[in-house]
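With one protein chain withheld, the remaining protein chains of the complex are depicted in position.
Labels run A, B, C and D following the written order; every chain starts at residue 1.
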Amino acid sequence: AEGGKEQLTYRLKWLFNVSVMGDLYAGEMGFFEGANLDVTVKEGGPERDAIRELELGYADFGVASADQVIRALSKGSPVVVLAQLFQVNPLQWIYRPDRVEITQVKDLKAKTVGVTFGGNDETIMRTLLASQGLSEGDVRIYSVRYDYTPFYRRKADLWPVYVNSQGPIISWKLKRAGERVAFFDPSAHGVKFVANSVVTSVRMVREHPDTVKRFMQALLQGWEAAFKPENSKAALEVLSKYDRDTPRPILEKQLAMTRKLVKPADSVDIGTFDREAWQQTERIMLEQQQIKAPVGVDKVLIQF
Amino acid sequence: MLPRRIYQFLIIFLLGIAVLFAVKYLFGLSDYVIPSPADLRDTLAAVYKHYGADVASTLSVAIIGQVVSIFLALMVGILGRQTTWFGSFIKVAAYNVQAYPIVAIAPIIFILFGDGFFSRLLIAAMICYFPILLSVLGIMSEPVKEIEHFYRVTGRMRWQLEVKIRAFENLNKLTTVISGSATLAMAGTIVAEFIAANAGIGYSIRIALYQSDLSKILVALFLIGITLAVYQGLLEAAGRMIGKGVTVTR
Amino acid sequence: MLPRRIYQFLIIFLLGIAVLFAVKYLFGLSDYVIPSPADLRDTLAAVYKHYGADVASTLSVAIIGQVVSIFLALMVGILGRQTTWFGSFIKVAAYNVQAYPIVAIAPIIFILFGDGFFSRLLIAAMICYFPILLSVLGIMSEPVKEIEHFYRVTGRMRWQLEVKIRAFENLNKLTTVISGSATLAMAGTIVAEFIAANAGIGYSIRIALYQSDLSKILVALFLIGITLAVYQGLLEAAGRMIGKGVTVTR
Amino acid sequence: MALSCNHIFFQYPGASTEVFQGLSFSVKQPGFNALFGPSGVGKTSLAKIIVGEITGYSGKVNADGMTRLLYSYNLERLPDWSSVGRHLDKITPDSKEEHKEALVEVFGMTDYMGLRFSQLSLGQQNRINLMRYLLQDFELLIMDESLANVDEMTRESIILKIKAMFPDRYFLYISHNFVEVSKFCREIVVVRGPLKQPQTLSLTGIDLKSHQSVDRDRLEQTMLEIMNAA
Partner (left out) sequence: MALSCNHIFFQYPGASTEVFQGLSFSVKQPGFNALFGPSGVGKTSLAKIIVGEITGYSGKVNADGMTRLLYSYNLERLPDWSSVGRHLDKITPDSKEEHKEALVEVFGMTDYMGLRFSQLSLGQQNRINLMRYLLQDFELLIMDESLANVDEMTRESIILKIKAMFPDRYFLYISHNFVEVSKFCREIVVVRGPLKQPQTLSLTGIDLKSHQSVDRDRLEQTMLEIMNAA
């Protein structure tokens, strides 16, 4: 391309917030430029679908959740997964430990549990319940909407949240009112449903392997750098530039929380595939008939 | 009349689908981006019963919502028709409520009215009432001089009479808007279901969206469209009948 | 007129807030359900600049969207006014498009048109055009016999003239609907921003909702309301001026 | 009780010429009086000034002791949601029930009371409209071409009936019919263009009542006077 830099579009899954910390960092701190790439990082959103955009040519790389990938594969979409950004799924349930005590799945019995019908949390919750032989009748399901009022007003005991982004905000609010919160993490109870990962098209991998390589290297370097303790100030700087609406102290908490999900230990490289978790995710979706036949998701996990 | 509406809708829908398929095969898109015909057929077979029931339930709420919003629009329109302080106050209020994206006020509605049927009805009505209101305001604020003169000069004019005269003189316009608003009531109900996520086709659409299942969405759109074509057709026929009864030889 | 609209809006908004606070203290709801006055004040101070800019940007898109949808509505209304097959076909199409919840067709729109400015404008216009369309249809399908007679019997009637006559005779109604539709254009744009998650106050509302921050939402509603009150007031003043210019001594 | 206008000046907003430049006239006695003048001279405008539908004029309108001044014109319509008969019933005070029946008959409307307004012929519409005004309480009724589309014979009976029925009310009958005005009216106020001074001339008509017959010569004389005045 002109000027030597390759133009690329990178479509995120969600709005700019802490969950895309590494992506932003890589862009802001010149990692892409270093790899001779000119990457436009685009926000995601509720009606966005990176995999569709890959096929339509609106994007070159994107972020999608594992269930999206598996669903796309089952419909023949030529999608390839390049990295698994979250080692632990940030989708967890918030609750008030003063009111309910949840230490094991069985404790969910007779509780009112918020679930987004059709959402990942529904799939995860069903799997959790089934894993302990509970039926849906054993809990009271509360249909989740856009807002938290039912949880706030104690109409529901547990409510699904993204623990790294929404978690700190809601904890902070409830703490101000003198209430304690805790999070119920499905992965701690054996349900590992993979969340965000970096995707691209088969064609991209086949025709421009070098570009893919450079992009992934730069991106993952960005992620690693963003979560280095010594870079935390710079990371916060970048984040607050994109996420204007979250106060600094909360951003700090979000960053720390996110670190635990993407880099649970120093030994784990960000982007590593938890292949077993991917297989479990596929299995769960098959069991719940979200896909009709196995897709062999394993085959499209390509570590660059 | 009814069959015409239906086959016209079918033409339109098929045209839309055809465009989608054209895009699909032109760009070689996978079934994930745009479902294949076989996909669509299978999905239709699989869900039409359940979606059909959903649409029926949505329609029944929509009908109530429409009645409520017609009532609401007439009330606000009648109050807001005057150029008095109070009239303009009502208008400002009615307009403002409309400007707010429903998703933003939904939480407030749920806080104030709980999450029962009422809240959903309110949301549906709020989406539907505004266009009727605009028409009613337009009609109600324009005197029909040649008719009103007598009542005015003989001191017989009451607001009820004024409203009656103006409504009657603009009956065609009113019935057009009212029967057209069925569409909006339907859309409003679907949005309410989408937000409150409990039942109806809006709820099913939401699930399909979460699962990025375009074929389910297309089936839902199809069922919504055809149901509405029938309902709309019936309403218009009724409107024409009223019109005829009233102006048989005008 | 303008100041009146503004303080009327303030009254309404403050009334709304008062109700919320009443509920809050009556039921002892905590600050995270309904923010405290102090909360609100702090949030206002913190975000009013940035939200103000957002609202301004949304308004500018809304104005374009309104123009587009007025144009669209007039076109469809003029085509659909006839009771011919084609007229009813156009009407069926226009009605159907409206019935679909925008969230359900947004993915299709994004597939077909990408996620640029055009898609957002289209979504905004789709939300705004329908009420205007209904009015235009009502007005356009009703002959003004005493005026049209001459042109008809002397073979001079063209569709442009017919449209002109009917529009002119119903100018008040049309300007009411058109200036009222500003509200809808605003709502439409906000929804488009909300869905497409791109910019403007709709985007900010989305974030606030995600953060479950009611005070930010209230501030956003406040800014939207006051901006709209001003815009609406200007439009109506313009409408009155047109009306006067045209019917100075009618 | 008397009606007078003094030094009326009036110009329509935006118009280039004045309609009235110091117009004055008075009608001192009740009865069937006329407002006469060529088309466009300002009869309708004057009528509206008298009843207060037009403001923005200068000068003085005096309607001493009269509180109910009505203005009716030939383009009015009745709502079409019920028959004209039912409309008439609705606006007729109980005390005027008999009046109503008499009027319906003389106006030749007996057969049409079951129809809606839009189903009537033009002259029938004119008649039903005038009738409802006659059934109101009023001291002055201005009839602006109220019978313009009614045939002459019916018109004659109507006028005679009105005169017999309401001898103590003021009427201002606006019509373009020379003969009729000369024959039936008492005072005839002829309005003339704004350039002529005075802007009105008052003449005396024959004021024919029921069962009287016309003196041909006097009629011609009167008509001539009017013609010269206008």
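In this text, contacts are C-beta pairs under 8 Å (C-beta built on N, C-alpha and C of every residue); 3 or more make two chains touch, one makes a residue touch a chain.
Nothing here was measured: the structure is a model prediction, and the numbers come from that model.
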Option touching the unshown chain, where D:Lys28, D:His176 or D:Lys209 are the choices
D:His176
From the list C:Tyr7, C:Phe118 or C:Phe150, pick the residue that touches the absent chain.
C:Phe150
Residue list for subunit C contacting the dropped chain reads 146-147, 149-150, 153-154, 156, 164-165, 168, 246-247, 249-250
Contacts of subunit D with the absent chain, listed as residue ranges:
12, 15, 37-44, 74-75, 108, 112, 115, 119-124, 126-127, 145, 148-155, 176-179, 227, 230
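Please note the rule applied: only the chains that are shown with their structure count from here on.
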For subunit A, what residues touch not just one other chain but two or more?
47, 49, 52, 56, 146-147, 149, 153
Multi-partner residues of subunit B (at least 2 other chains)
33, 103, 107, 111, 206, 209, 212
